[in-house]
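Notes to accompany the following structure.
The block that comes next holds chain A.
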Amino acid sequence: MYHAVTIALLVTMALALLRALLGPSVYDRVLAVNMIGTKTVLLLAVLSFLFGRPDFLDLALAYALINFIGVLAVLEFFRVRAEQDKSDSNVENR
Partner candidate 1 sequence: MNFLGIYYYWVFAILLMVGFYAVIAKLNLIKKLIGLSLFQAAVFLLYITVGKVEGGTAPIFASAAGERLFSNPLPQVLILTAIVVGISTTALGLGIIVRIKEEYGTIEEQEIQEIDRQ
Partner candidate 2 sequence: MSASDSIWLALLLPLLGAVGILLAGRIGPNLRESVTLVTAGALAWNVWGLIPALMAGERPEFTLLQVVPGIEIAFKIEPLGMLFAALASGLWIVNSIYSIGYMRGNNEKNQTRFYIFFALSLAATMGIAFASNLFTLFLFYEALTLSTYPLVAHKGDRDTVNSARVYLGILLTTSIGLLLPAIIWTYLAAGGGEFTAGGILEGKVEGPALGLLLGMFVFGIGKAAVMPVHRWLPAAMVAPTPVSALLHAVAVVKAGVFSVTKIIIYIFGVEHLFSTPSSAWLLYAAAFTIVVASLVALRQQNLKRLLAYSTVAQLSYVVLAAAVLKPLAEIGASIHIVAHAFGKITLFFAAGAIYVASKKTELSQLAGIGRRMPWTMTAFTIGALSMIGVPPTGGFVSKWYILAGAFESDNYVAIFTIIASTVLNAAYFLPIIFAAWFGKEAMDGGKEHGEAPWPAVLALTFTAALTILFFLFNGPVIELERQLLGAVS
Partner candidate 3 sequence: MTALQAHLPALQVVVPMLSAPLAMLLREHRLSWALATAASLCAFAIAISLTLSVIDTGGMRYLMGSWPAPFGIELGVDAMSALLLLIVTGASSLALIAGASSLDREIEVERQPLFYAAWLLALAGLCGILVTADAFNIFVFMEISALASYVLVAGGPDRRALPAVFKYLVMGTIGATFYLIGVGLIYLMTGTLNLDDIVYRIGEVAEVKPILIAAGFISVGLALKAAIFPLHVWLPNAYTFAPHVVTVFLAACSTKVALYVLLRFNFVVFKPYLEDHDLKFAIFLLPLSLLAILVGSAVAMFESNLKRMLAWSSVAQIGYITLGASLVSVAGLTASLLHIFNHALAKSALFLALACLAISVSKLRIENIGGIAKRMPWTMAAFLLAGLSLIGVPGTAGFVSKWYLITATFDSGPLGILLVAVIVVSSLMAVVYIWRVVECAYFRETDEAQSAREAPLMLLLPTWAAVLLNFYFGLFPGVPLELSSSAATLLLGQTP
């Protein structure tokens, strides 16, 4: 039963990876990263039970945290980029 879920998660990861490879925009890729991140969290949760080691749930939580921070960092990156473009074009206009 856990196996079935694991397989579903893995396949979804593969699909998300495909999205990451196809793009076309950078945001699609970020979306894919985020998806893979949450899938990994679930995968770990499921696997801990599959292995009979529920004490490893800590890992899943850690992954979730890291993933969240990563995505926010990417957002900040985009914001900086946008600002930079704006100031660059200002410079050009002047």
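Quick note on the criterion: contacts are C-beta pairs under 8 Å (C-beta built on N, C-alpha and C of every residue); 3 or more make two chains touch, one makes a residue touch a chain; residues count from 1.
Regarding selection, all candidates are chains of the complex that A comes from, given by their letters.
Source: prediction; values computed, not measured.
For chain A, the touching candidate in this complex is 1, chosen from 1, 2 or 3.
Listing the residues of chain A that touch candidate 1 in their complex gives 51-56.
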